[in-house]
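Mind having a look at this structure? Questions to follow.
One protein chain omitted, others in place.
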Amino acid sequence: MFAYILRSLAQGVLVIIVVALIAFSMFRFVGDPVASLAGQEASVADREELSERLGLNDPIFIQFARFLGGAAQADFGISYRQGRPVAGLLAERLPATVELAVLSALFALIVGIALGVYAAIRRRGVIANIVMVLSLIGVSLPTFLIGIGLIYIFAVELRWLPSFGRGETIKIGWWTTGLLTESGRKSLIMPVLTLGFFQLTLIMRLVRSEMLEALRSEYIRFARARGVPERVVQLRHALRNTMIPVITIAGLQLGSVIAFAIVTETVFQWPGLGALFVNSVQFVDIPVMATYLMFVAFVFVVTNLLVDLVYYLIDPRLRGGLRRGRP
Amino acid sequence: MTAPVLSVRGLRLDFVTRRGVLTALDNVSFDIAKGEVLGLVGESGAGKSVTGAAIIGLIEPPGRIAGGEVRLSGERIDNLAPDALRRIRGRRIGVIFQDPLTSLNPLFRIGDQLVETIQIHTPLTQAQARQRAVDLLTEVGIPAAEKRVDAYPHEFSGGMRQRVVIALALCAEPELVIADEPTTALDVSVQAQIITLLKRLCRDRGTAVLLITHDMGVIAETADRVAVMYAGRIAEIGPVHDVVQSPLHPYAKGLMGSIPTLETDADRLVQIPGSMPRLSAIPRGCAFNPRCSKAFDRCRTERPEPTRSGRSQVACFLYGPGREAPQ
Partner (left out) sequence: MSLRKSAAFAAFLVAVGLATTGLTIAAADAKTVRWARSGDALTLDPHAQNEGPTHALNHHFYEPLVLRDPEGNLVAGLAASWKVTADPSVWEFKLRPNVVFHNGNPLTADDVVFSLDRARQPTSDMKGLLTSVASVAKVDDLTVHIKTNEPNPLLPNNLTNMFIMNKRWSEANNVQKPQDFKNKEENFAVRNANGTGPFVLVSREPDVKTVMKRNDKYWGRGEVPLEITEIIYTPIKSDATRVAALLSGEVDFVQDVPVQDIERLKSTQNLRVNLGPENRTIFFGMNVGAADLKSDNVEGKNPFADKRLRQAMNMVINRQAIQRVAMRGQSVPTGVLMPPFVNGWTKELDAPPAADMAKAKALMAEAGYQNGFSVALNCPNDRYVNDEAICQAAAGMFGQIGIKANLVSQSKSLHFPLIQKTPPETDFYLLGWGVPTFDSEYIFSFLYHTRSGKFGSWNATGYSNPDMDKLIESLSGETDTAKRNAMIAKIWAQLQSDVIYLPIHHQVLAFAMKNNIDVPVDPENQPKLKYVAFKK
């Protein structure tokens, strides 16, 4: 088990490095940072000199090696756009994204599972069918529109919630949280709904179909034949078997929550990593882009590992296999 | 005279589909006395399993009981409220399904599943229930039951799992056990053991058994009486000796003829040409008439009802009062 975690982590490091390498080879398609860094009056020679100073004239793999060398010492360079060390910049933005992503994931999971179970149990009911139709709309509505729609309803019309930003935050060590102030909590509502909505519909539809599948299985029929009450059959026997695919998808979705956070953070001017990344791409801020992408790869590696570990907890059939080292 | 443990009268089961109402069981009647084993035989699709399901009230939409009644020890149970019926399942009627590999919930220890069932139906405490689970496992022949009670289903072989299923079916000392092809999915080598076990346990307890199978060998050894089913109707029902040794109904004759015995050569096997009709295409008159070598005009227009013939009841115009055999 322990060896398995260690090996997964080692593979994870490899994945992160490969992601960074791919990222690096892509950056020239994003643009030339000198174009954003040098002012209008810079001469051709000035720009050339800046390019040299940034090491942009070196071959890609040398630039990459330099970046990795620094990264190994937790030095991710200086942001071209902000002139500040990237590590600190990311650390400053991390709490906003984590609070948003975790709350969105919780919202999506809790409401998604509840609605999914409901829609499966009452699959012929009117409400369940309305929920299903709404979820279909939800899946096809772009995040941006959901966000703007919420802003116009709750900020412009009703004036209940702020349209942008994180509100007042409180510092706890290097962490900042919006959960401890009223304006912080109010500011979280719309971004969390927006970011979580897509995942919610996804999880809900998945739970419903998995649950229907589970309810058709023999052990459910047998549980009923044993006289197990219907609620227990549904919420203990069927739901638990539903959880394995749900956790797989939810785990992988956590990665995409971070990816979708880019749009949500932009719409709500949420000062997280996604908004930082968008600005960095537009500026071709290579150190920030590279570090961010490595961070995202890291999140994927960790969530994958966590998903595996949760499998291990839920499904006894895997335990023997895991001990032998499942890939 | 005391009421039979199970009494089924005129049972009719419909599936309401888009293409119309399909009748899966029509006018099915039989009794099982205390301690008696009734074998229910017939080709696949004859309606054996739905008969078992209808008795315990586990028919799911679009199926519905459209007529007749089911009595358990004289008390009518087919019209009970769902929860009242649920309390009968597992407590007064134990059920064994065909596939032990899928009957048990893979995510729960077998002990948990036993304790759950025991606690639903008895006032035992957790500890008492667990002790009872161990005793039951010992009784069904699980070695080192004290230890194995905490194992998961996948840690058992198929035969062992079916023993667990039997323990589950018997854990509340039911009056009736419905065993739906309990050995079909098992290795030939363990089939006999399981049947022997089931027989012994039920005999010891005086439990009535509805044994559904298409294995005539099992029937011959185990059952006291046999019912032969064809296209949702009982073709012939009577003592095992009569029905197996000298079947009357042409279909039963064909069925019994297909039991390989030491005396019969393979080429003397009676094969019934054709196959059982689909529910949507049950022929008018006697359902068996297109395949029956003895069929005559009346068979194609009028439906034969079960009538006494010797110790059996036979639904064929060749037997009983008003018989009308051509020559």
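A and B label the chains in the order they appear, each numbered from 1.
Everything below uses one rule, namely that contacts are C-beta pairs under 8 Å (C-beta built on N, C-alpha and C of every residue); 3 or more make two chains touch, one makes a residue touch a chain.
Just so we're clear, the structure is a prediction, and the values are computed from it rather than from any experiment.
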{"item": "Visible chains that the absent chain touches, using the contact criterion stated earlier", "value": "A"}
{"item": "Candidates A:Leu68, A:Leu94, A:Ala155 or A:Leu212 - the one touching the absent chain", "value": "A:Ala155"}
{"item": "Residue of A:Phe197, A:Phe222, A:Phe268 or A:Tyr311 touching the missing chain in the full complex", "value": "A:Phe268"}
{"item": "Absent-chain interface as seen on chain A, which is shown", "value": "29-47, 49, 53-54, 75, 77-78, 80-85, 88, 142, 144-145, 147-149, 151-152, 155-157, 159, 162-166, 263, 266-269, 271, 275-276, 278-279, 282-284"}
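Everything below uses one rule, namely that only the chains that are shown with their structure count from here on.
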{"item": "Chain A and chain B: spacing of chain centres that average the CA atoms, whole Å", "value": "53"}
{"item": "Residue numbers on chain B that touch chain A, as the complex places them", "value": "56, 58, 82-83, 86-91, 95, 97, 99, 102-109, 113, 116-117, 120-121, 152, 154, 165, 168-169, 172"}
{"item": "Contact footprint of chain B on chain A as seen in their complex", "value": "217-219, 221-230, 232, 237, 240-241, 314-317"}
